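Excluded from the complex is one protein chain; the other protein chains are retained at their positions.
Note that the chains are named A, B and C in the order they appear, and that numbering of residues resets to 1 at the start of each chain.
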Amino acid sequence: MLQQQVRSPEYLFFEAEKKKQFLSGSEAVREAIRKANVDVAISYPITPQSESMHLVGDLFAEGYVKEYFRGENEFAVMSSVAGAAMAGVRVFTATGGPGTMRAFEMFPVWAGSRLPIVCAFLTRGINSPLTIQPDTIEMAFLLETGMLMLHAETAQDLHDMLLKAFIVAEKTDVHLPVGVFADGFFVTHTKEILHIADADSKLPPYDPHCAPVPAMDMESVPVRQMRDPFVMKSNFISYAAHASWQQEIEAAQERSRKHLERYLGGLVETEHEDAEVLLITSGTAVSQSREAMAICRKEGLSVGLVKIKSIRPFPSDELRRLAAGKYAVIVPELNRVGWLAKEIKARVDDPRRVIGAPRVFGGMTMPAHLIVDEIRRVLQ
Amino acid sequence: MTEKMSIRMSGLGGQGVVTAAHILGMAAYKDDLQVTVNPFFGAEKRLAPAESYVRIAQEPIYERGEILYPSLIMVFHPHVITMGKSYTMPFFDGLEAGGTILINSASALDLSEEERDNLAKLDAQVHYVPASEVAMEVSGTHLSTNIAMLGALYRIQQRPSLDALESAMVERFGGSKFVASGSTAALDDAVKEKFAKVSQMIEKNLEVIEKAGESMFQQTH
Amino acid sequence: MEPHRYKVVSGPEGFLPPAAASMGVALPEQGEGLIEGARVPAASALEEAATRLVNAKHPTFFPGPLILWNWKDGIAEKAQALKDLADTLGAKIIPMPDYRPKYPMINPEIEVNPNHPNLTIWHNKIDVCVFIGVHCHYANMALKIIRGGTDCCTIALCAEAGHEDAVISLRDFALADLHALTAAVNRLKARG
Partner (left out) sequence: MSTRIVSISPAFEDLMPNEYKELVENGPYGKDYKVTDLGKYKELIEEHPLCAGCGLALSLRLVLGSLPSPEDTVIVGSTGCSALVFPQVGLHNVHSLFGNQNAVASGIKRALSLRFPDQVKDVVVVAGDGATADIGLDMVMQSWFRREKIATIMLDNEAYANTGGQESGMSMEGTVMNMAPKGKVFPKADLPKVAEASGCAYVAAASPSRPGKLGKVVRRAILIAREVGPTYVQLLSPCPTNFKTKPSDTVVTIKTREKEKSFKQYEYISDDARSFLSALDEGKQSEGKKSEGKQP
């Protein structure tokens, strides 16, 4: 194990020299966690995530992660990381697809309990029938769990977003779980070139005393403290307490915008945003859209691109502004339900201009020409 | 190199199509080229159809996933063609006009008239290499077939460089750092047992590369 | 929704008022405070807090667990400074010893609970209340309930990042700030 020096997040993210490496997405997870100063990581296998948590296990064996074990199923793993987070340590886990569904009851608990858990969701399709292939449909289910959701396009994004996720998650005014999503296989199992900081630096440790709720350790006040209680039904005003609690989770999401803007350089990234037709999407659909945009622009078509990096909080104001006056907004997606198109339609001034297409799912690759066809069809 | 190389490797599980892609990708990376590598995303089973994909270019590469429109197709086993052991049918599906095909076979395959017509229409350059034979002959194991295929590819493309290929192999087989899936790792151990030393293995593999290149022949359809 | 126009003022705002953060109110940056949802220099927010306290009929401090319990060095001094400030103002101190939903009910005369802070405010006819030493999550929850159902003006003296849901909020609030607030109160009182 390398001797690591604690450096500020600002140093690690913005100042440290970045060196070139040829890595798969799973290896990018490992390199992020190596520098994340994680206390407890808990794993459970599921394709295409397993490799990531194998590698985190290697980090444990090497000494970069202090505690690690394989839990019994995803619901239990998400429960165990919740326990560890309540007891005041930094935790990490990963899952995807059916694992996400198995664990589901815990996700709103994470947010409701103000737990700064970072979880990598390496997405895949959901049964039935069984599939192990990439598909982003699980994100549709997670939209309203209260967690922050970042969507990586590349292994580079996955690495950077994971590291930054810990820092945003642990801000006192946020203190919410962050899901970092990457499309299974297309990111996890693809080797590509990254630029990352050396592993001789690591993030500062988590300080549970900055949390907006007390740690469960019998060292924090108040001693009489239950996480997280029934809001007693015998109390006539309990409904207001529960409602106010939920609003506070939503408020914490809102507060994360400022931090995400700073660390991610904005919730969206644009290229040729003045074009007549905008491709707006997230994840690897952005990569495919980049190819499509290049083809179209060579033909002289006015096509631009908006990459959405944060799904929760959603860049509503940014998209409303960007979509205003466009001939069309095309939203390619790697799922059947088109959740992203729905999200965008609900926010822009003229939802009729938003086209939820093309879509592929069940593991299909989205060829750039499908997007090109859609652009041509719209412009005809 | 000005054009983007989009390489589809089709073979049977256990032949090392994924490993070949990794070595090729790593070599391209070492030559300072832009590159992405990914396998066909499925369960890994021996002798089942297996595919991997390598994209190499000088400009940044964005597109991901299976390569549907390859500029170069490598067929690691004749059964991919003759017995349809492939998820991509016919084997040249999607090949760019003027594209290249490289097939592991000691003799030209008996392709159907329709296949020959289509290949001719595509103006496809079809090369053969007795990769399995070269592997057995030079290194004493058919497990070097994938390296022989890379040798033939090198003969056609001249890139990535031989130096880069060598150092990619050292990195792939020399250390314990490489991340391979469970069954691929098991095969690695089998390969390693054949060679007392990794350096000896690399040396043999370089010889395989050279010999494979020499043994290639082209067939016009 | 009209972002950035939302004003955080004393209620009663209604059945279920929104979280100010969801209405576009942002937390203050370092060196700043909030007055009615607008970011202002910390000194202005401090002055406004002092003014509201001096003019209040029934000003009341709600010290939370982080200052009520003598759990680490420096707390006792802060507690004493708060007591002195309350004495200067002739204000009440009603503690919030913990956050549990209490059974069967609290005694609103002597304590406040974040799940139903309005009971204490109604009972004691509090028109200006000050949150201090309350974990942020519970403070925010209580501040919204107060804004919804009472006409009480809320002041949050936060050691962390501040509170949008308070009418007046300060952040990074330390012992020196408590002294500064007392000084401001004394100045205002002297002026009459």
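Some notes on this structure:
Just so it is clear, contacts are C-beta pairs under 8 Å (C-beta built on N, C-alpha and C of every residue); 3 or more make two chains touch, one makes a residue touch a chain.
Note that the coordinates shown come from a computational prediction; the quantities given were computed from them, not determined experimentally.
Under the touch definition stated at the start, the shown chains contacted by the missing one in the entire complex are A, C. In the complete complex, the hidden chain is touched by one of A:62, A:105, A:200 or A:299, namely A:105.
Residue in contact with the omitted chain (choice from C:49, C:67 or C:136): C:67.
Interface note for the absent chain: among A:29, A:82 or A:126, the touching residue is A:82.
Annotation: of A:57, A:71, A:204 or A:313, A:71 touches the absent chain (contact as defined above). Taking the complete complex into account, residues 63, 67-72, 75-76, 78-80, 82-83, 93-95, 97, 100-104, 107, 110-111 of chain C touch the chain not shown. Touch with the hidden chain on the side of chain A covers residues 39-40, 42, 66-67, 69, 71-73, 75-77, 79-89, 91, 105-106, 109, 214, 216-230, 232, 234.
In this text, only the chains that are shown with their structure count from here on.
Computed centre separation for the pair chain B/chain C is 69 angstrom, with centres defined by C-alpha atoms. Shared interface positions of chain B, defined as residues touching 2 or more other chains, are absent. Residues of chain A in contact with two or more other chains: none. Taken in their complex, chain B has these residues touching chain A: 22, 25-26, 29, 34-39, 41-43, 61-66, 68-69, 179, 181.
Those residues of chain C that touch chain A in the complex are listed here as 3, 16, 18-22, 26-27, 65-66, 68-69, 71, 97-105, 114-116, 118-119, 135-138, 140-142, 144-145, 148-149, 160-162, 164-165. Listing the residues of chain A that touch chain C in their complex gives 114, 171-173, 175, 210-214, 220-226, 229-232, 234-235, 237-238, 240-241, 243-245, 247-248, 250-252, 254-255, 258, 317.
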